[in-house]
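Okay, structure first, notes after.
Every protein chain except one is present and positioned as in the full complex.
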């Protein structure tokens, strides 16, 4: 059976070049980078180089990069760390309704621990309005956290404008750029960002590695203590092979982004157009065109449920994801789709297909051939569907 | 030039079997383990198996294992997490003076944030006394954290007895077993442990992975929020290849421990005896014999300084470590050696050689041939040395 | 995560559809995740002669729907009322813990349909 992977927003395979490089640091250059001896020094040097590569992809200085165990930890470090250190200045924080759980759950934790939070809504395309952010700002606002691009519906937020406002008012600005890294140009200076989260396993690097950009001069409290690695902001023996792999992945992403995006946009739009032409009562979630990530397709297929759809796709070898409550382990369907005004039922029938480097036209053709059949079968099983 | 690695307590190479297994999960089975599709389900299953292997090495139930990004995070999660959730019961915590920075720095952080801490001393061999712990206990004590074996001098602590006392008094007991895993038998039930920290990269697994054992029924607050992976105690996309590699490393350690230890003890004692026979004015740090980790050699060589010694050893291909202030980046020599009553000067001249799986008799012979020459050279340069 | 039996019932669900001249109809919604199941049945002399289902829900919901219709078809309504949600899950070789709530849909919908049948019968 064909196996077609269309879940690159969840995670990506590790690029063979990255895997090969990591292998060397597993078995040959395995020293602790903090050690005096040559086994350690070689690794230290390779980590420095990785830091330069990561920094270069987001227009930062290497000394502004702190490696973490992933995007989730980086989000937590940014938000908890900024909130703790600025508590005397103020205790109000702003974010949007469609952030990743790593941001939203951290906000909710802070809300239970003496902070006040404002969660600004989004429009029906999943876009935050700059005016809403501006209105939410109070004299005691210390942090604004807005994602660059949404992981479910691919909507690209006006972060540069929000950054400008935050900078004017002296409010820290955190951006979760996990989904945009390697797909959209990122420049922390142009975007007026103070803290920026990125993650390796979304850009063909290894899982379990991420980084927080911390603008020079910005101080945050650590989450984890001991050992003083990563400039005392993040302790623990460095995941050297992971960091070095992340560096390589950033290098490759920088080289390939421009060409890759042209191809991704083409396949994305082919998939959208094909689905809309062959299946009725389908809703596109998120904006189309330039305000959408090049690799994101998200639709709601009325009258059917997401997990059933995913299972059926999986049985013909196609891997996607859904915002259905049945896939989430929680009781509610995607908070992103609900925030965009979808009903529970429609949110339930959502399907995200996220494209990657190796997807081909043949694969898209195959999806366009199988999906309508599956939808037909499931609709016939659905008590909600009437032709 | 020969390259002889004697810094296994800092970190180990990844076992080739482990590296090979991880490779498969980098490039082939790369799905997100939380996903519905087969790419994810395969990984989910492999993580479950890894969890069983890790649990089995410490006598735990798989459901009691929470994977983290390493020993440092696990120590922080245990201590911060327990302190936060028990704050209403009491705010006093006990630890020892020779804990790893991941424990001590976390205690110091808590001491600045409303908690009271007692740091019990150790004797000249680096051993904690059960009586000292008992005396330190107060009605409001909520946590005792004592390491199983010390990372610098290899001293093995009476954790089972301390665990019994903690259990009797209803105090949570955390053990940092990063150095003992795979070298000493660990049974969380016999040891009466509630929380136990382990780390992969010290047992021939990958860096950037660790675990916290959390006894069934014990609740702790998370450090990091969002996504609800790892039973809501630790969020973030799982480092699947790392976890699976850690599982394999635990399996190998379980199989090999008994045989390996016989060999390690033999080489360790050969190294000790050889050094003591060929160099005068040398002090053994930590106990000798059964109360010492099988792979740890630590000596202070009077009148010389550790970093110079490490550099000189490195120049002939030997990798070790030192508790010297000059290697630490901080201003003080090893807090462990100072706690054992060593003077600054003597602590400065400490050398740790930590053995591993692949070390050979020939390598030890080479060290015993080179070390006296280096010591002689450095002593002749030392203003403290007079024949 | 699903057993082979679940996957089998999901891919080849038995008794999908709606019976036009049903004399017992039941619909339940799953409060937990917002899913829906509708059972229609033909009962003669208190014996379930025919039964069909329509389900909007996850793989487990579909499989348990299919399974429960097989289990009660040909049974008396009293026997059918004795079939518990747990029995349906068990007949499928078990369900993942997170999916146990889905099996509630299936037996409940059947029980609702039987209630409907009994009410209608009483009225006549």
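For reference, chains read A, B and C in written order, and residue numbers begin at 1 within each chain.
The rule is simple: a residue touches a chain if its C-beta (ideal position, glycine included) is under 8 Å from a C-beta of that chain, and two chains touch if they have at least 3 such contacts.
Predicted, not measured: the structure shown is a model, and the values here were computed from it.
A.B. asks: Write down which of B:123, B:161 or B:307 is the residue touching the left-out chain.
C.D. replies: Result: among the candidates, B:307 touches the missing chain.
A.B. asks: Which residue from B:8, B:174 or B:348 sits in contact with the chain not drawn here?
C.D. replies: Going through B:8, B:174 or B:348 one by one, B:348 is the residue touching the chain not shown.
A.B. asks: Counting contacts across the full complex, list the positions on chain B that touch the omitted chain.
C.D. replies: That gives, for chain B, the contact residues 303-305, 307-308, 311-312, 315, 324-327, 329, 331, 333, 344-345, 348, 380-384.
Everything below uses one rule, namely that only the chains that are shown with their structure count from here on.
A.B. asks: In angstrom, rounded to a whole number, how far apart do the mean CA points of chain B and chain C lie?
C.D. replies: The separation of the two C-alpha centroids amounts to 55 Å.
A.B. asks: Averaging over Cα atoms per chain, report the distance between chain A and chain C in Å.
C.D. replies: 40
A.B. asks: Roughly how many whole angstrom separate the Cα centroids of chain A and chain B?
C.D. replies: Computed value for the inter-centroid distance: 34 Å.
A.B. asks: Residues of chain B that contact two or more other chains, please.
C.D. replies: In chain B, no residue touches two or more other chains.
A.B. asks: Mind pulling the chain C residues that touch 2 or more other chains?
C.D. replies: none
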